[in-house]
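A single protein chain has been omitted from the complex, and every remaining protein chain is retained in its original position.
Up next is chain A:
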C-alpha cells in the first residue's frame, strides 16, 4: 500500500514514471527537466541532474545556474500566455512570448514540447494560485462523518474560473494534454491539484480513504471541467450546481460503502429476492 502512495506522490512531484513513446527511439536525449514551479520545497530528488558531477561550492553555483534558466523559461512562458487568445496553445504563442520577453522567436525551442509545455506551466501556476487562496479560506468543522462540501465546491469552482480568459481555446489545451506523451505531466498536475484541495480541506487520513478521496475528486474535477466549457450561465452558476450535485453523489456512494454489512443484510436480501422474482416473471406487484 505504501508503494502505491509513493508512486502517487512521485507523480505529483512531476516525476515521469511513464516514459513517453516519443522518447523511446532516442534514449540518449537528455530530457530537459520540467520544473516550472517556483516552490523550492518541491524540488525533485529522484531526477538525475547535472549536479551529480559536481560537489561542494560548484554544485551551489550550478543550482544558481539552473534557477536562472528556470527563471528565463518562466518569464517567456508568462509572456506567452498573453498570446494564447490570438495564437492558441502553440509554438507561435511561445515565439511571440519569447519576443515579448526580449529574446528572439527561435528560443521557443527551449520548450521542446511546444504547446504542451505552455499548458503544463499554466496548470502548475493555477494550482499554486489556488493553494495561496485556499490557505486564507476558513476551515470547516471536520468530524468523522462530515465532508467539507462547501470548501471543496468553492475550490473546484475557483480553479475552473481561472480558465475563464482561455475558455475559447481550452478544449484544444485538453486535447493536447490527452496526447500520450503529455499524459504523465497532465496526471501529475491533476493529482497535485486534488491533493492540495484534500489537504487544505482538512483531510489527514492515512487509510484507504486517502486514495478514494483523491481519485473521486479528480473524477469530479474533470467532469466539471467538461461541463464548464459549455456552461454559458451567468457567473457560472450552472457549473457550481453541477459540482454540488457531483459532490452529493460522491457522498451517497461513500455512505453506501460505509454501511455495516450486517445491518443492511435484510435490505440486500429483499432486493435480491425481488430481482429474482422479476427475472422469473412471478412478480405480483404489477
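In the analysis below, contacts are C-beta pairs under 8 Å (C-beta built on N, C-alpha and C of every residue); 3 or more make two chains touch, one makes a residue touch a chain; residues count from 1.
By definition in this document, contacts and distances are computed from a predicted model.
Novice: Name the absent chain by its UniProt protein name; which of "Actin-related protein 2/3 complex subunit 5", "Transcription factor IIA subunit alpha", "2-methoxy-6-polyprenyl-1,4-benzoquinol methylase, mitochondrial" or "Vacuolar protein-sorting-associated protein 25" is it?
Specialist: This omitted chain is identified in its UniProt record as "2-methoxy-6-polyprenyl-1,4-benzoquinol methylase, mitochondrial".
Novice: Just to verify: which one of A:108, A:125, A:213 or A:240 makes contact with the chain not shown?
Specialist: Considering all chains, including the one not shown, the answer is A:108.
Novice: One chain isn't shown here. Among A:77, A:91 or A:173, which residue touches it?
Specialist: A:91
Novice: Which parts of chain A face the unshown chain closely enough to count as touching?
Specialist: 26, 28-30, 32, 65, 69, 72, 91-92, 95, 98-99, 102-110
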